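Note that one protein chain of the assembly has been removed; the remaining protein chains are unaltered in position.
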Amino acid sequence: MSPRRTDTGGRIDRLKTIRFTFDGVAYTGHAGDTLASALLAKGVTLFGRSFKYHRPRGLLTAGVEEPNALVTVLKGEVREPNIPATMVEIHDGLVAISQNRFPSLAWDVNAVNQLGGKILSAGFYYKTFMGPVIGPLKGTRFWMFCEHFIRRAAGLGSAGSAKDPARYERMNAFCDVLVVGSGPAGLMAAKAAADHGARVILADLEPRFGGSTNWSDETIDGAPAADWARRTVTQLEGRDNVRLLPRTTVWGYYDNNTLAALERVSDHKEQPAKGEPRHRYWAIRAKSVVLATGAFERPLVFPGNDRPGVMLAHAAERYANEFGVLPGERIALFTNNDSAYRAAVALKKAGAAIVAIADVRSELSAEMRKLATEAEAEIFGGHAVVATEGGKALSGIKVQRFEMVTGALTGEERSIHADCLLMSGGWSPTIHLASQAGAKAEWNAARQAFLPPKPTQQWIGAGAFTGSFSTVEAIAEGRAAGLAAAGGTGTPTALPTVEAVAGDPDPAPVCEIRAKGKSFVDFQHDVTSEDVRLAHREGFVSVEHLKRYTTLGMATDQGKSSNVPGLAIMAEALGKPIPEVGTTRFRPPFAPVSIGSLAAERFGDLRPERLTPMHDWHLANGATMYSAGLWYRPMIYGHAGETVEQAYVREARATRESAGIVDVSTLGKIAVQGPDAAVFLDRVYTNMFSTLAFGKARYGLMLREDGLAFDDGTTWRLGEQDFLMTTTTANAGKVMQHLEYFLDVIWPELKVHVTSVTDEWAGAAIGGPKARQILAACVTGTAVDNATLPFMGIVRGEIAGVPVMICRLSFSGEMAFEVYSGAGHGTRVWEALVEAGKPFGLVTYGLEALGTMRIEKGHVTGAEIDGRTTARDLHLDWMLSKKKPFIGSAMMDREGLIASDRLELVGLIALDNRPLNGGAHIVEALDEANPHGSIGHITACCYSPALGKHIALALVEGGKARHGTRAHVSDPLRNRFGPVEIVSNHFYDPEGTRMHG
Amino acid sequence: MMAEYSAFSLLANALKGNKDWKPAWRKPDPKASYDVIIIGGGGHGLATAYYLAKEHGITNVAVLEKSWLGSGNVGRNTTAVRSNYLLPANTRFYEHSMKLWEGLSHELNYNVMFSQRGCLNLAHTPAQFDDYARRGNAMRHLGVDAELMTPAEIKRLIPALDISSDARFPVVGGLMQRRAGTARHDAVAWGYARGADRRGVDIIENCEVTGFLRDGDRVTGVTTSRGDIRARKVAVAVAGSTGRVMQLAGIATMPIESHVLQAFVTESLKPFIDTVVTFGMGHFYMSQSDKGGLVYGGDIDGYNSYAQRGNLPIVDEVMSEMLALFPGLARVRMLRSWGGVCDMSMDGSPIITAGPLPGMYLNCGWCYGGFKATPASGWTFAWTIAKDEPHEFNAPFTLDRFHRGLVIDDKGQGANPRLH
Partner (left out) sequence: MLITCPYCGPRGVIEFTYQGDGNRERPDPASQNFEAWNAYVYDRLNPAGDHNEIWQHSGGCRAHLRVVRNTLTHEISSVAFVRGDHGSAARRKAEDKA
């Protein structure tokens, strides 16, 4: 390894030394270096291994499109795999390792795959590994056996399971003009738009603004182009209407000019500043977008084009001019276009020897010859590189005379000693965002490139993006685009003058040199030109079939450099022009995006938590909480040493013997108000509400439009036009939307307003033989005796000085009351009730006891109203009014909904006196070995303290007709089988004498 | 005769420089008439053609594809194959599919890479666990494999999964179907295409149906971008395009909405998870491909769309749910996203039936579960076309079941396609 840092030049800070490690070896670099440039400066040529053949690979590019040099960056236990070394800015303490190699990058056993060569051709997986049709490896087993090893060989870096301690955040931004790319076109566009007064955001994925000015030798306004860029950026920085986003990749172009961008805020720092996120996800809503995203250089396809040391020409120019690193000492070039000559001169100036320029074109312009002379390079016009030599670093190339029209190679091969070969196969405009926005790219035969189409959304292109590869054009187009995007027609910003060597933007239409040896099209996935031709022979000729069959363009670089060469080779095989093979539609993201950034604030905090007003009280009083949707509710209030079952049995028993209290604040509560409120409720519920007296409540059932059961709950009439509807906890939001839909869309003539008041009320249900006495002991302002507060009656009073509304209704089957107070006073009322209950043996109970008592009563919940049951199935047909139409009434009697074999609600008693399981099935005849013949399933089960038995609710075919018969639970999943008796779902006090008191 | 594809043929061809491989399917021009035309060269259409030829001897068949073969959802899905349904009609049908999957690579002499690495549905509350138990027991009572797993067992299977009790939605258990797994989606289309082609079926790409030929009510053929083609029977298997194609036949409305579903893949990783896993407190599913990419998705965007592209809210939601299960993936990167058009039916279950017009056969309503159905869909559809009556496996999947109240609603969401 020899140091290749130039003495001067580049945009690095030679005074600042940075220490990092790669594969455990300590290196130093300078501020401004990428991992790629810093390692290259130390003479490193081997950066990675390819996916399939594990071939040694070096740097192909200097940017985001890098397919070869992928590394994993380690931050403690947290891993970030598959990052191009070209995109990692070094910082002190950076730890990076190579990937997809064993035991080491230099010596990789899987490189043996290269011997498989022709067998491991495109699509070979589909043709083998199927295994025998009989014997122990029949079916899928042989494939799965092989797959086990294939999966271990495949894959690049490794993900970890340690939680990333970093923070991610999301920003919504709005602007008049978003400029993507900060090269000459983008900078000029931003300036023109900003000068016009538009709110501008300028984003570039690189840390430095300026794009090609950072490495070109051109001058603008008589000074190095980079100076102009820096001046322009400084001007923009000082303006209130401009936001500059460096290190920001605009990766998605979504509907209505919504663009998604990823800002790498602190990856380049040893420690982020306090509160600083790692990544920031920008959702930018731009009135107009200027796409100035430049172009990617393409490789040429020839044998050995993947050897470490073979690199894109402009990448070498970047390493030399932007980073002060020479990729080689003896550099050869191979090109089909003029742009590479600029690189030759730049590298010569930086101190390298340019040993040869092989150009497929035999006729070269005087300007190019002049540049070659300036680079002191021997020109091989009408020549092609046909081979490269060397192992993990290039040692030489072979060139041969090349006939461009026929592709024929003639004459002697000539060997040239070189440690670096630069190639240029022309340029592909970076049209990804335009393509994502919905437009189909158009092939330009002269440019040998897909150019952006007519916009389908509000964007304007500028510079190399449009196929205008010169800086002069870029600046002019940038200004025009910026002004137009800002809606401007006024005096445009003055144009700077550019001095640059004018080259021909059109390459020769040559992308492949057909000679002996593997020629790579997709470097990362090891797709060769022969693979493309094999796909052609097998009929995989459309671009999408080509991609899917060969995996061309599916690697982490998404074919940024390989798509066009692959298409060109297929087009040649087909004898058709490239557009007839098809154009790929680019999809988001433009470049890979961290998943953390997309989760942003929801990383580690997926959903909000809903807590009832009494939540803290429950926690302080021994409750074990249960997650119910977004809510947390007490499951049990366990005593020391109790099991869950012991706790709920104690709570339920105590409630039935004396009294119990439960937090019901989570029930959905909707205020239904207005002159037509009663009419509305008649239409919404299956039963009548217009007949409900003031100060009374009624249990109601709702159906969906299709006639199936939807939700149930009580609705309280507080006044002529004032109802308080309660819903199940789970359906609160759905019912609200259902009501709003009907009021707004179907019955706009009804004068009704609905308001969700779930969070305004705290609710406590107190039930049991002593519940009334407890209330009487703490309620003031009203009596609670049977006359004042009959079943389903409502009164208003006060508890502990807090106004409350009390309704006498019962879910537990005991005499019970629901006490509602303002949410802010919920705990005070709750505590007062608990205190008042002490002398009466009041217990607090949780969801388990609540469930137990409702099962004993045979009430239904979401487990039975599961979206597939009808009112009849649940024996709620008594609630279907025949006096009026209601939502679902027209549809509820269809043949499928009244069939005799439907699942109906029943009760079950375990005859073996063992616990039952939710989700167990019911069969007539038990067959433990081969369970079959399910006639239903258990929806809820418990040990019933009231009955002293294990009981369950179940949905069973034929339901009621089976009352009094025997069946079996069949639960092969938990190996629980046993006899049950099918009974009515009303286990306990079916006449309701207890609650009516 | 040596199988067309085998380790030996690979070796023999490699020695000859891979010059002798034949096209996987021919590129014929359409004939003037066929016994059966199948509109739609996706997985279901191609499988139908294959089984028509193989099981029923009907080989004078054309498959018409408006674009490239397999360009619809067979090439856009997240490749999971499972038969873990709740309702018997679905379980029976998908289990038949599973059995066909288990022999498919041999059947087609094409490695579709069906890998039975299991599908695990995570439960996050005891109530949800009971729901999964109901489903698993329903499967077991129909002879389908299913088992429940404890958090500890799940952690051993998927070490990267966060099962900590302080997670927002802790894992309380899961329902596992071991025979479920993943397959190489494109290979399924190509394998069926080659199998059908070798039996004489004409697969005609870039041939868009523009209308139906009619004799009164009866459908007698189609008009296409490549001319008129007559047929005794015309079968429609066009998934997301069902509404559009049926409108060409004068049927204005269908119990179908076309919605966009996005899917995602990360960069290639070394083995990270072995099974298909689903999140119970949202809508998220993930597996890892043989190439190493994590393949995952979530809910549909939730509005009618034929655009094959979605929007950011679902992207953000899916990634958030992903990290709730796998917090170690925050620094892994999403490589590619795409959208498919799903034919969402009114009960979440498919339609495979003769009709609704004489001479017409209809296969649609796959929501976003169509990939795993491919073999059984083709198999039962071919039966229905050949015999003019449904097989018992597809008998419940009629078009009139909605009106008759005989819906097969596995999710219990009613006539709201965006919720299935």
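As written, the chain order gives the labels A and B, with residue 1 at the start of each chain.
Note that a contact is a pair of C-beta atoms (placed from the backbone, for glycine too) under 8 Å apart; a residue touches a chain by one contact, two chains touch by 3 or more.
From a predicted model like this one, the values you see are computed outputs, not experimental measurements.
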Using the contact definition given at the top, list the shown chains touched by the missing chain. A, B
Of the residues A:268, A:518, A:585 or A:683, I need the one that contacts the missing chain. A:683
Identified contact with the non-displayed chain, of A:744, A:877 or A:928: A:744
One chain isn't shown here. Among B:258, B:289 or B:353, which residue touches it? B:258
Please identify which residue in A:93, A:885, A:915 or A:979 touches the non-displayed chain. A:885
Determine which one of B:33, B:67, B:304 or B:413 touches the chain that has been left out. B:304
Please output the residues of chain A touching the missing chain, sorted low to high. 254-256, 258, 283, 285, 438, 456, 683, 705-706, 737, 740-741, 744-746, 748, 885-886, 889-891, 894
Hidden partner chain, residues of chain B it touches: 241, 243-244, 247, 252-258, 302-307, 311-313, 346, 402-403, 415-418
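Methods note: only the chains that are shown with their structure count from here on.
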Take the average of all CA coordinates in chain A, do the same for chain B, and state the distance between these two points in whole angstrom. 22
Chain B-touching residues of chain A, taken from the complex the two chains share: 51, 78-82, 117-119, 121, 124-130, 133, 139-140, 143-144, 147, 150-152, 154-164, 166, 168, 170, 252, 254-255, 258, 260, 283, 436, 438, 530, 534, 537-540, 542, 544-545, 548-549, 551, 554-556, 558, 582, 587-589, 592-596, 598-600, 602-607, 609, 626-628, 704-708, 863, 866-868, 891, 894-897, 917-921, 923, 930-934, 937-938, 970-974
Would you pull the chain B residues touching chain A in the complex into a rising list? 5-7, 9-11, 14-15, 17-19, 21-27, 68-71, 75, 88, 102-103, 105-106, 109-117, 124-127, 129-138, 140-143, 146-148, 159-160, 162, 168-170, 181, 184, 186-187, 190-191, 205, 266-272, 281-282, 288, 290-292, 307, 309, 311-312, 315-316, 319-324, 326-338, 401, 403-407, 409, 411-415
